[in-house]
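Notes follow once the structure below has been shown.
Up next is subunit A:
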Amino acid sequence: MNTLKLMPALRYQLDYMVRALLIAFAVMAAIVIFISLFITTATFGDAGQVIIDIAPINFHFETSSFINVGPIFTIMIFITGIVGIREDLRFFLQHGLGRKSTYLSTLLTSLLCGATLALVFELLDLVFVNALWLRFSAVNISGLGYVGGWLLQTLVFFFAWQLGALISLLYYRMSTMVKVIFSVAIIATVVFAVPRLIGDIIDLVFSNSSDMIGGTLSTLFTNPLNIICTILALGIICTLGNFMLIRRAPVVD
Partner candidate 1 sequence: MQPIFDPHKPIFQSISEWLKGAILTGIYEEEGQVPSITEISMQYKINPATALKGVNQLVDAGLIYKKRGLGMFVSTGARAQLLAQRQDQFFDDYVQPLVSEAKSLQIGAHDLKDMVERGYQ
Partner candidate 2 sequence: MTIQVKDISKRFCSTQALDNVSVAFGENKIYGLLGNNGAGKSTLLNIITSRIFADNGTLNLDGVNMVDNDHALNQIYMLGEKNYYPESMRVKDALKWAQAFYPYFDHELALEIAQRFNLPLKKKITALSTGYTTIFKIVIALSSNAPFLLLDEPVLGLDAQHRDMFYKLLIECYTKNPCTIVISTHLIAEVAGIIEHCMIIKDGRVIKDAPCEALLHNGYTLTGPAALLDEYLLGKQVLSHSSLGGLKTASISGAIPNAEEIPPGLEIGKMNLQEYFIQLMSDENNSVARFMEDQ
């Protein structure tokens, strides 16, 4: 008999996330107010002609002027995935909860938080996009509609969280030697490969090229429904990886 004790774990994780997100919103609001004030006071008549793009991959096609805060939240969720999984695993083990509960609770929390945050973003977008040049959704593709946009946004958050957790757990399970090699490889990729290749990759995605890689990438990322499926598949892959990794993860330090 292995009775899971999910409720307290869920309560704990949701409590933490609600507080973290409220703080994030407060900070974001302060920044937005500051920027808006700056724009309206410092630029004369040209208000709104400012584009702040922080998204690693920016999906919006319109060349309009928006302050896009969505990507910041995506990154925040990603970092929560990295930090949260280890802290929660330790905390839960201290409180007599095993890895399966930790895993399931994290899965549910990431979906719940993702869905709620996406819903809030959709609503805020409805209100603010035209009024304040303020966009909340990290992704925003024409032809998806509100429900589709919400679903995609949810999945992006879910994927970001699970990817963070996957990286964290990978590090957790690696030996020191492998950790060093892995870290060097990642840094090398980010510093040298990404800046050179990112343009090529984006070109490849939108080039309608017919060669195999370009073709596949185009199919996966251009059609709205395909994007949803791709992100969902990536999220599920990370989730499965997390399950394999957390099952035998030792907690020592």
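The rule is short, and it goes like this: contacts are C-beta pairs under 8 Å (C-beta built on N, C-alpha and C of every residue); 3 or more make two chains touch, one makes a residue touch a chain; residues count from 1.
These made the cut because all candidates are chains of the complex that A comes from, given by their letters.
These numbers were taken from a predicted model, which means no experiment stands behind them.
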* Asked: Here subunit A stands alone, and the other chains of its complex are listed as 1 or 2; which of them touches it?
  -> 2
* To do: Name, in rising order, each residue of subunit A that touches candidate 2 in their complex.
  => 1-5, 8, 11-12, 87, 90-91, 93-101, 247-248, 250-253
